[in-house]
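What you see is the complex with one protein chain gone and the rest in place.
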Amino acid sequence: MDPSRKRKVRFVVALSVAVLLAGALVYTSFSASSEARTPSQLMTSSEKGKVYKLTGKVEPGYTRKGTTTYFRVRDRAGKGSVPVSYDGTLPDPFREGREVIVSVRRQGEGFVGEKGSLITKCPSKFTAEQNKT
Amino acid sequence: MLIAGKACLILVLATSLYGIAASLYGARTGRREWVASGRRAVYAVAATTALAFVILEAAFLRSDFGFTLVTTHSSTTTPAFYRATAVWSSQEGSLLLWLLLLSLWSSLILFLTRRRLREIAPYATAVLLGFAVFFAAVLVFLETPFQQASPAPAEGMGLNPLLRHPSMMIHPPMLYSGYTLFAVPFAFAVGALITRRLNADWIRGTRPFTLAAWFFLGVGIVLGARWSYSELGWGGYWAWDPVENASLMPWLTGTAFLHSVMIQERRGMLKIWNVSLVLATGVLAILGTFLVRSGILDSIHAFGASTLGVPFLALIVTMIVGSIVLVASRASDLRSDHKLDSLLSRESVFLLNNLVLVAMCFVIFWGTFFPLISEAITGEEASVGPPWFDQYTVPLALMLVLLSGIGPVIAWRRATASNLRRNLLKPALAGLVVLAVLAALGAASEPAALLMFGLGAFVLAAVSQELWRGVRARRAMSGDAAPRALVQLVRRNRRRYGGYLVHAGVSVLFIGIAASSSFQDEKEVLLKPGQTATVGAYEVTYVKPTADLKAAPNGRLEKIDFGARLRVTRDGEKVADMTTVKSYFPSLAPFLGPISRFFEGEATSEVGLQAGWRRDIWTAIAPDIGSLRPRIEEGDKVFSGANLSPEQRDAFLGQALTGLTRSYANDPPPATFRLIVSPMVTWIWIGALIAFLGGLIALWPPPRGARSRVTAGYAAKVGREVRIPA
Partner (left out) sequence: MDLLLVLVVVALIALLVSAPLRRRGALEEEESAERAELEAARDAKYREIRDAELDHRTGKLSDADWRAQDRALRAEAVDILRRLDELGPGED
């Protein structure tokens, strides 16, 4: 095979590999992702066993029993709220009224948070880092 | 001084616009005095921005609460060091710092190349000033640091306690230095494309800045990881968080660029790759700057939350479109001088390196922006977590380490079998031996980590072999003893051996990452004083609680610490005594009671860290202050009811808080502990240090060798070739 043909072949092979990898990437990202939901959206419809990324504000009055915290997450601007139980240490900025992001799974009437997935947003507008456990 | 500050920024904007006009006019008409004027405009911008910055710094240092920014980000109880650095904890101050650094580096490069790259420099000046115009306009019209607070309050809100750490204060200037330094090769690449001067001159002229950018951005990233690990309460160093990813992406393409240009310089190949990589790095640097402060990914659906979203997006789109148009229209000038001769060659390895780094960047990009992508495609916003990122970045990282071992030792153009044997055999054997030994010791349970250990050993062996061979070559040429030969070798070939050192450091870093993530033991447990928990091979005992009031330098109460003393033992032998606390900072919110305000403000963890060569023991505590709540509420009521003078108030407040802390210490409720034993974390930081040392060596200007006045005439007369200073 003359060099220029060899190069064309190489290029086609490389391009195909890249396309295949990109395809795998795209496919797995859609299947491995968890949808973002607000509390109202979760209240309306939620599949059992599916993991959702819940965002909202922490309602006043949360309790701790042992290492588990029981709190409610409310819509940012709205009335809907859902109960969440989360096992593990809370991030430092965790407070009533703060915005949180937590991956949850439905269990009965409430939701169970995945360990290590709770992120509390720092209150100042410009922050260098989010906080998570 | 507010007016002076605002005026400075307006002057910066005006001068930048003038500079662009002067540079372009001078370039088009060939009138060099206008080009010089445009260059001086950059110096003027740097000086004026510095003045504005000094005005702002002074306001922070003297706690001038007439400046809104000082009120919202500092306080009289903030120590001086943090008052100085609080400037860039704010959106506006950080943008000003960005502009300052950009103008300083721009001034430096234009001064250093004032007699060179004469066709390209005016366009590069225009591009750099273009960035200045953007940031100055944002500072003048959208986010001014010189906002007046009237009436000026007596006390500021204080610096976010989470930022009260030296790392966190050096981290932004390091990152911004990295981003703004990358603007320099970006600007010169644009200039080179516009003027069609696409040989390696623009690359050579800007190389120190590219290297420095790589260095500072890398330091910034590692500092961020270190801060996350030792200061935050979760015990990890990397979370694939959008903010982290934003800084990593330009670093990856910048690394690819630094390597790929070697091929252009040696063999005139990969020209399109090089301009594309540096243009992409510039775009990603701006994207990174934008991502951190825009809120489009941290908060969902908050595209309009920050006023900066639209302008930054416009800038990024302009940069992308402009880059594509430039490269496409200059494609004929970017043709390679040579073609790839063989897949087994240095050129090929470097090309593969480009592909791996770009692939890694693409994976991270896709994962970071997936919430926006999925919303655009499916209407549902979804996100991917660390496991998805790891799935792709781990194999790519393994390939990267492998390439970093092969690259330096493989031959140019065509590596024959005997060549490969000579250069790769011993390092490959070293890698395999390490692999086998560790597998026998039980590391085979984590194949990816095991492979990384083997590859790391391979790279370290390859680097050692290179050093050995270089010393041997040097001795053959100069007859020096080995130590002196080594020093001279590195001194005279800083880029090469600095680079090899970087590879060694990066391998050590990856070994540390592999070990600490794959063989980690972690536990979260509720403990009462006296109780013990087992983590990995260690027993951790909660010895006794601690509770202290901490005062600021000016005497006011800074924070309350609740924590624990822990004892760590292994097989009955004491390993360490550790302390970990949670600090509670008071809030200034007016609706809070005088006692409870101390428990409703920010809280930070003081992690207990026992670092070691073989493993780190990491502990954090979440004390249960719920049991104190009844007393806190009672205290609030008592205080609001009583009629006290300010001194009496302070005195009784002190007493009440002391009482609270004592009661916690005497009868502590069970506290939640997070305990982690991570092997070889220290090697991550050591690897990074080695890599940055290598970067410094590569950056250092070469020694000015003996300026032998050899002229071409002499050489021709003698009839032999020029004698090169060795």
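Couple of notes before you dig in:
Going in written order, the chains are labelled A and B, and every chain counts its residues from 1.
Going forward, a residue touches a chain if its C-beta (ideal position, glycine included) is under 8 Å from a C-beta of that chain, and two chains touch if they have at least 3 such contacts.
Computed from a prediction, not measured in an experiment: that's the story for all the values here.
In the full assembly, the chain not pictured is in contact with B, by the touch criterion defined above.
Residue-level contact of chain B with the missing chain is found at 1-4, 7-8, 11, 15, 18-19, 22, 32-34, 36-37, 40-41, 43-44, 47-48, 51, 115-118, 201, 204-205, 265-266, 346, 409-414, 416, 419, 422-423, 466, 469-470, 473, 476, 492-493, 496, 702, 707, 710-713, 715-716, 721-722, 724-726.
Convention: only the chains that are shown with their structure count from here on.
The distance from the centre of chain A to the centre of chain B, with each centre set as the mean of the Cα atoms, comes to 25 Å.
Across the interface of their complex, chain A is touched by residues 89-91, 94, 160, 162-163, 168, 171-172, 224, 227-228, 232-234, 239, 241, 243, 292-293, 298-300, 306, 339-340, 343, 355, 359, 362-363, 366-367, 370-371, 374, 378, 380-385, 387-388, 391-392, 524-526, 582, 600, 602-605, 620, 622, 624, 626, 672, 674 of chain B. Of all the residues in chain A, the ones that touch chain B in their complex are 3, 7, 10, 14, 18, 21-22, 25-26, 28-30, 32-36, 53, 55, 64, 66-67, 87-93, 95, 99, 103, 116-117, 121-122, 124-133.
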